[in-house]
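With one protein chain removed, the remaining protein chains of the complex are shown where they sit.
Our next item is chain A:
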Amino acid sequence: MGKEIRVLSPTAILGYGFPIESFKKGLAKNPDLIAVDAGSTDPGPYYLGAGKSFTDRTAVKRDLKLMLKAGVERKIPVIVGTAGGSGANEHLNWCLDIVREIAKEEDLHFKLAYINSEIDKETLRSYYDKDRVLPLEHDEDNYLAELDEAVRVVGQMGVEPIIEALKNDADVIIAGRVYDPTVFAAMGIMKGFDPGLAFHMGKILECAAIASDPGSGSDCMFGTLGENYFILEPLNEKRRCTTVSVAAHTLYEKSNPLKLHGPGGVLDLTGCNFEQLDERRVKVTGSRFIPGEQYTIKLEAARLIGYRTLSIAGTRDPIMISQIDDIIKAVRKTVEENFDDIDPSDYSLIFKIYGKNGVMGDLEPLKGVISHELGIIIDVVAKTQELANTICSFARSTMLHYGYPGRVATAGNLAFPYSPSDLKAGEVYEFCLNYLLIVDDPLELCSIHYEDM
């Protein structure tokens, strides 16, 4: 073979930005592909549930415009994975809208492919009926119950739908939810390169320059995939890849650095070797892909659990601080008694105490209060926004005026930094459906569409 696939990864997440200088250096190295991961589950369940992007439209458009212009003018495919942050249809459409806008404004002409990965509930039920659902880390099977509650469900696609779009000569591919490394790995795998090396290179490139030293998610990285190796190089002179910076990134956000599970199999890095080629480049060999006996697609879903109202306050009174746990108990009891006609399961009232256990909650090993001031967030999630407002407002006023034993500061117990003191935060979602679906064909749960721009 003797050939190479050269991949430019501009930024860790589309919309996180990158220096033009680094991007130009990447283009000067004649890449075969420009690819970017646009999504993550890290910001929590809200964005998937609400159908909104966690990245800003103006920032995404800035990054996409540079990538599309460079790619279309030079005939280099541009691939975006997990469009709109979560990859459901609304997220995908949001991203496509930006792509079409750029194409019009910049007079760019290309063949666009977009791939849906949202799965409807009827299909999801039929997999259960056919016994093609596998639980992940679950003690019991709640699949159908969680499916009923899920607002939207996406399946993490593998490389196959992207390869299909590339084979159909798509210049720009905007994919719904895909396994993060796929957008970088698909072209190499299509051309017969080792899938272990292609996926491992993709796993590093998906975070762009984070795997360099000093690391950054807002700078470009260049990957070169060869017959039995890949080479990584940051494009900013300030950064270098070291064997440790690259190997350490292999650990990042994963439960096991040696076995990375993805659609269609496992990336086995047990025999992997990292070699320092020169001051700024690292060569990796020995990554292996072991196909699974069954091809599985991981589901991601979110369910609506209520509506939130928050009140943010602080206390600087040492007498109050010494009794904070008792005061919270008393406020909670007053709320329950005052609204004894409301079913307690219709709302949850949570006190977050910063300066005590606000960051670690139940995991906090230091149980005693040590701070001279405490931040207090009254966090209410209820069946309706109105009920959340009611409970939060009442808990706030009760705590503000609560007459705890030994109180000398009778004007009010809480310092509010804001007016209004109660903030309506809207819908609250939770992740659900931690399951795999077994498929016969990696393409069976997605649909690929083409459009000439």
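Rule of thumb we're sticking to: a residue touches a chain if its C-beta (ideal position, glycine included) is under 8 Å from a C-beta of that chain, and two chains touch if they have at least 3 such contacts; residues count from 1.
In this text, contacts and distances are computed from a predicted model.
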Which of "Acyl-CoA synthetase", "histidine kinase", "Methylenetetrahydrofolate reductase" or "Carbohydrate ABC transporter permease" matches, in UniProt, the chain that is not displayed: "Acyl-CoA synthetase"
Among A:Pro43, A:Gly375 or A:Gly412, residue touching the chain not depicted: A:Pro43
Among A:Glu137, A:Glu293 or A:Asp440, the residue in touch with the chain that has been omitted: A:Glu137
Residue touching the undisplayed chain, where the options are A:Val244, A:Ile290 or A:Ala409: A:Val244
Candidates A:Leu64, A:Ile162, A:Ile305 or A:Leu387 - the one touching the absent chain: A:Ile305
Absent-chain interface as seen on chain A, which is shown: 41-46, 136-137, 243-244, 247-248, 250-258, 272-274, 305, 348, 350, 352, 357-363, 365, 381, 428-431, 434
